[in-house]
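With one protein chain removed, the remaining protein chains of the complex are shown where they sit.
Just so it is clear, A, B and C label the chains in written order, and each chain counts residues from 1 on its own.
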Amino acid sequence: MRFTIVVQGGPYTSQASLSAWHFARAVVATGHEIYRVFFYHDGVYNGNSLLTPPQDETDLHMAWCTLGRDHGCELVVCIASALRRGMLDDGEARRYEKPLANLNKLFIVSGLGQLIDGAISADRTVTFGN
Amino acid sequence: MILHTLNKSPEHAALGRCCETIATGDVLVLLEDGVYCGSAGRDRQVGELLAQNIAVYAINADVQARGLAVRMTRGVTLIDYEGFVQLCTEQASSKRWG
Amino acid sequence: MGMTLNCDKEGFLRQLQDWTPEAATQLAANEDLQLTQEHWEVIYLVRRYYQTFNISPPTRVLVKIVGDQLGPTKGRSIHLMQLFGGKPAKLVAKIAGLPKPTNCD
Partner (left out) sequence: MPANPGTQNAPSIGTTAGPAERPNKTLLFVQSQAPHGTLYGQEGLDAIMMGSAFTECAVLFVGDGIYQLLANQDTSLLASRNYSVSYRALADYGVEKLYCTEADLQQRGLTVADLVVTPCVIDSRALQALMTSFDVILDF
């Protein structure tokens, strides 16, 4: 089956994104497919390449990156949620004349249409929030 | 049928709303702080669900992390995340309470 | 000639309260567009809609409300594209002094 996973919680604020990551790994491990991980609301903070947790804590940002890289799983950040929370890729940083971009390049900035497409196209949609 | 997830402790109104809405054939997965709803002394509503033959599961990692392994209500089934995924495939949709 | 407006690189007003009809004329001129009566009725409709509902309508909804309020012959995307080009909601937002749309639709 194909899963869309919606992540609404920010890392290190609630457990939502840690749960979502465990769930995503289990989807892959059980032979199912991740159609898309959609980061919405505070979930967009998971894409922040500047996150620097202590070395003896799980690096959730890198954990998502590993999942995206090793399993080709699509990590999509909602553009409207991301912009208002200061999560920008190079293109948006230029567009809004901001001094830097902090969104990891493994994350794709896209519109809310990708949430709806994910919900419609996947066999199952599971939401993690706080 | 629907897989309900609950990630709040019994302090929170989410438990009551979930229990009012859940129907026969649905399943409940307790995760994060939701696992307290299935622990000794806090399990009244979950006990009622079990009595109605509604299956209640709890994420083992959350149970272990909170020191609840010896305090969970009999009848609540501990699952890992793979089990969670399996339950999702068996239910038509999922609903988050929190 | 032309007034000096405080716009960003994409030609959107930085401060929405700077909007005036004269500003709209200049914003349109920046896009090589000369506003006619048919443009103005859409501009004012969209501003009213924004002030009433606190949202900028996407093209699909713009077509509907133009149809509802200005008549079915105008409530067609072809009419709005003739007036405001290929992405009517975006250009209308710019000229009518509505918030810059996110690259969402």
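One rule holds in what follows: a residue touches a chain if its C-beta (ideal position, glycine included) is under 8 Å from a C-beta of that chain, and two chains touch if they have at least 3 such contacts.
Only a predicted model underlies this, so the values are computations on that prediction, with no experimental measurement involved.
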- Message: I'd like the shown chains that the missing chain touches, ordered by label.
- Response: A, B, C
- Which of A:T13, A:T58 or A:S121 contacts the chain that the document leaves out: A:S121
- Taking the entire complex into account, which one of A:P53, A:G86 or A:G113 touches the absent chain? A:G113
- Message: Applying the definition given at the start, please give the residues of chain B touching the unseen chain.
- Response: 1-2, 13, 17, 20-23, 92-98
- chain C residues touching the chain left out here are 49, 52-55, 57-58, 60-61, 64-65, 68, 103-105
- Task: Could you please point out the chain A residues that touch the chain left off the display?
- Result: 6, 8, 40-41, 49, 65, 68-69, 72, 74, 76, 79-81, 104-106, 108, 110-117, 119-121, 125, 127, 129
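Going forward, only the chains that are shown with their structure count from here on.
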- Approximately how many whole Å separate the CA-defined centres of chain A and chain C? 33
- Just curious, how far off is chain C from chain B if you go by their C-alpha centres, in Å? 50
- Task: Find every residue in chain A that makes contact with two or more other chains and list them.
- Result: none
- Hey, what residues on chain B touch two or more of the other chains? none
- Task: Name, in rising order, each residue of chain C that touches chain A in their complex.
- Result: 8-10, 102-105
- Complex contacts: residues of chain B adjacent to chain A: 5, 7, 31-33, 59, 61, 80-82, 84-86, 88-89, 93-94, 96, 98
- Message: Applying the document's contact rule, which stretches of chain A touch chain C when the two form their complex?
- Response: 79-80, 83, 92, 95-97, 109, 111-113
